[in-house]
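Note that one protein chain is taken out, while the other chains of the complex remain in position.
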Amino acid sequence: MYVVEAENLSFSYDGKVNTLENVNFKVKKGEFIGIVGPNGAGKTTLFRIILGFLKPTGGKVKLFGTDIKHFKEWNRIGYVPQKLNVEQNFPATVRELLSLVAGRERIKDIADFLHIDFYIDRQFLKLSGGQQQLVLLGMAIASEPELLLLDEPTAGLDIHAQMHITQILRELSTNEGKTVLMISHDLGLVLKNVDKVLCINRSVHYYGEPDEALDTIEELFGIRRGIKNGTP
Amino acid sequence: MYVVEAENLSFSYDGKVNTLENVNFKVKKGEFIGIVGPNGAGKTTLFRIILGFLKPTGGKVKLFGTDIKHFKEWNRIGYVPQKLNVEQNFPATVRELLSLVAGRERIKDIADFLHIDFYIDRQFLKLSGGQQQLVLLGMAIASEPELLLLDEPTAGLDIHAQMHITQILRELSTNEGKTVLMISHDLGLVLKNVDKVLCINRSVHYYGEPDEALDTIEELFGIRRGIKNGTP
Amino acid sequence: MELLSYDFVQRGILTGVTVGIVSAIAGVFLILRRMSFLGAGLSHAAFGGIALSMLLGVEPFLFTSIFTILVGNLVQVLIYHRRVPGDAAIALVFSGGVALAVLILGIVKGFGEYIFSYLFGNILIVTREELYFSLVSSALVLLFFIVFYKKLVLLSFSEELAKLKGVNLTLMNHLLVSVSSLVIVMAIKAVGIILASSMIVIPALTALLMGSSFLSAVIVSTGVSLVSVVAGIALAFYYDLPPSGTIVGAMIFLFGLAFLRRAFSS
Amino acid sequence: MELLSYDFVQRGILTGVTVGIVSAIAGVFLILRRMSFLGAGLSHAAFGGIALSMLLGVEPFLFTSIFTILVGNLVQVLIYHRRVPGDAAIALVFSGGVALAVLILGIVKGFGEYIFSYLFGNILIVTREELYFSLVSSALVLLFFIVFYKKLVLLSFSEELAKLKGVNLTLMNHLLVSVSSLVIVMAIKAVGIILASSMIVIPALTALLMGSSFLSAVIVSTGVSLVSVVAGIALAFYYDLPPSGTIVGAMIFLFGLAFLRRAFSS
């Protein structure tokens, strides 16, 4: 059984241009997948379909073997969005946020783990961009989900934190059997750490080992200017 | 005359902990400065002080030789913020946004230049994260400002766009004498392209040539966990 | 204060306090769900409900409660299922309710009912049934907020994340607006249609200015509301002023204090 | 349509059309400046102004205009200089205005009947002076929007970026609220206090549902408003209904159409 399966998946925002077309891939339990592709390739869109926020216009997606149309156990999934609009004046502290999804012990662990312990009692909205990003990651993994979808989780993080996070994800996948899908523009980081690379630009251009990905990726970003009339 | 000068600059959000302390640096016309530092170091805060959105609690900042208290010619400065909250349903297209700050000819140039021409008539809010980032950069440079402040302008951009943008900034600074301050966590990108690196973590840890910056930077990010009781 | 010895006045104060508590709590969540004006919207929509109840000749209080809950859920359907921006959906029922009332008043010219007395509440005259209604409703509302506290906080942080943490968005959103609608109907009872939204929004805003955590915001909001209701009623008696005006006046005063405190501290 | 031959009715229609245009334009900017409810806030604040003018025994229309403009600028000061969230500032003047009115009604007993006529304006009865006031104000408002169009769009996109493009934030913000306050006062004349905000917000919301660019949103908003005012008045004549109700009803109907159109297209 696969954790995520996309079969002939298509999607269009406006009913005219296809943002995603005929996307097929399967992810096994415990795999760490890096998703790359140029800006506007449809990566975020893909995540939002998997999470049920957008409905596919064609094909289907299965989570843990169940078609997302019928999928209910959303708490098996952790998610870090690319962008989060929190209402100004939202008063909760980091600790309060974590306590929504985890018990006291687990909060302590997470905080130590992600090095967010020294601002855990400050309000979320008063943190710097990178600090917020770490807290979101903390919330995503706090409830120990089996599948993690991370949309550019290291964007805005300093190098130390980037490496640290990537390492954590690597360990979660190898040691604890969590399945991780991570979108990133940091090719170095991706190619060095993931099990498989999914190159997307409207459709899947490459899906496999990182070693052989480089050619496709270069081609992909190289041809980017050529597809003026397409979606991206 | 310097384009940006910070003298003994300090800042505190809550009147207790200093987020910035005793920051001193000077930027000459035409220089391309990379600003690095761990998450929560105060980089964004520094920009917001320079732009007059926050008032320094100590010391002073001069822009083009004028104390920011009296500075008025804000249109000499271009800015790309780290985060931008645009009201949902904001209907303007990319072209409309650019036309607010540039004439028809200039819009065409910018669009070609930044490769945003093929979505120039779409609504800003319906673009992907990276596409929006490029448009913001376009708006920042469209009115040909003399000083550019860019807060992680390449975060969320694909590698192609990242390289492209950095190259553009390099050229703006070298050929057109624009002064550029760019915050980034991408050390490789920074060290390779800028004239000077400003390492910040509450105060200035290093300010000078990129070649010699690496030691300080590594130290800086290494000691990060040690300053628990400080601001960051 | 001989007045305090009257049953219906005692009932009024009790109603005020109860409504104060639940509206203060509901307010915090509504503001953070970007529905600050849901109170204003629903109370004005309730105006349409009252007019309708008179047109149909049914009991206004019960009918308006049901009507308001339905309208609240309509707002939610528009926002959540139809992706109409929150502001828009609220402005719509606000206008729609009033327009309905105006049209009904225009069609059935003067059915002699003093519909306007609903515009300004009358907390001093509360029947036993109304008090029981308020107490029972408030207990239910309070229970809702206690039981679902965590889910509601998560929801105010981010709907998307809440969904992934197993919160049933549809259910929770509809429960929240239903509960808020009930609170609104009670607030209308206390301070009238055009001031009902104040009870929801002003204490919560004060709390959001001061609160250093979510829980503290909820507590401060409740405190501000309670103090205002009691002080407002006392003022009204002492200076012979309309209680709805003094209660809301007290709330605004406390907001002013919180605001000055913040302005001076930074 | 014999009625059309009466002076005051002609003046009413002219007023309606003028107010329709300017409120539709102001609405787009207010919504995008996150002040959708400024209309509701200011019109309810104006209620306090009207009560005050009666207490002081001065001419209500002029006094209320000045009062509302002052309150609008107060909102702006709170939001911009004091960093109070927009919603909060607006909710505050909303509540404050009504509370003021209620208290004045309580102190000087017996104003009720005069004040109530402001709650639901009457566009069919417009004096010559009022018409001139509306025409001149509308011309000024229109001029403002035309001259500062680009700056206003930039401001709605991002205040920070606007500042850097040389927009004088303080000036522009204060001008915008002043102009909006003027529009509100005119809208109160047309459809009354509790429906004034609808004229500002509903056409603009409709336009934002449909517009594919900023300019098209402004144009659609104006169009929706014009059609609604004319159709509303016609309906009111034909079925003998209150024009305020039919005008706002028509606006809501058009919003519904736009909404259905979008719902079916995607």
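A, B, C and D label the chains in the order they appear, each numbered from 1.
Definition applied: a residue touches a chain if its C-beta (ideal position, glycine included) is under 8 Å from a C-beta of that chain, and two chains touch if they have at least 3 such contacts.
Keep in mind that, in the parts below, contacts and distances are computed from a predicted model.
Only one chain is not pictured, and the protein name UniProt records for it, out of "Zinc transport system substrate-binding protein", "Na(+)/H(+) antiporter subunit B", "Dihydroorotate dehydrogenase B (NAD(+)), electron transfer subunit" or "Dihydroxyacetone kinase subunit L", is "Zinc transport system substrate-binding protein". Put simply, the hidden chain is in touch with C, D once you look at the whole complex.
Per the touch definition above, the residue from C:Ile125, C:Val147, C:Leu171 or C:Ala263 contacting the chain not shown is C:Ile125.
In the complete assembly, the contact with the undisplayed chain comes from D:Asn122, out of D:Gln10, D:Asn122 or D:Ser212. Mapped onto subunit C, the footprint of the missing chain covers residues 2-3, 6-8, 60, 105-106, 109-117, 120-122, 124-128, 192, 236-237, 240-245. In the full complex, subunit D makes contact with the omitted chain through residues 2-3, 6, 8-9, 102, 105-106, 108-117, 120, 122, 124-125, 127, 236-237, 240-243.
Operating definition for what follows: only the chains that are shown with their structure count from here on.
Graph distance from subunit B to subunit D, where chains that touch are one step apart, equals 1.
The chain with its Cα centroid farthest from the Cα centroid of subunit A is D. Between subunit A and subunit C, the centres computed from C-alpha atoms are 40 Å apart. Looking at subunit C, residues 31, 85, 208-209 sit in touch with two or more other chains. In subunit B, 89 are the positions where the chain touches two or more neighbouring chains simultaneously. Those residues of subunit B that touch subunit A in the shared complex are 13, 37-41, 44, 82-83, 85, 115, 118-119, 126-131, 133-134, 152, 155-162, 185-188, 221-222, 224-225, 228-229.
Interface residues of subunit D facing subunit B in the complex, by the touch rule stated above, are 31-34, 150, 153-154, 156-158, 160-161, 163-166, 208-209, 211-217. If you check the complex, the residues on subunit A that touch subunit C are 51-53, 73-75, 77-79, 81, 84, 86-87, 89-93, 96-97, 99-101, 123, 139, 143, 145.
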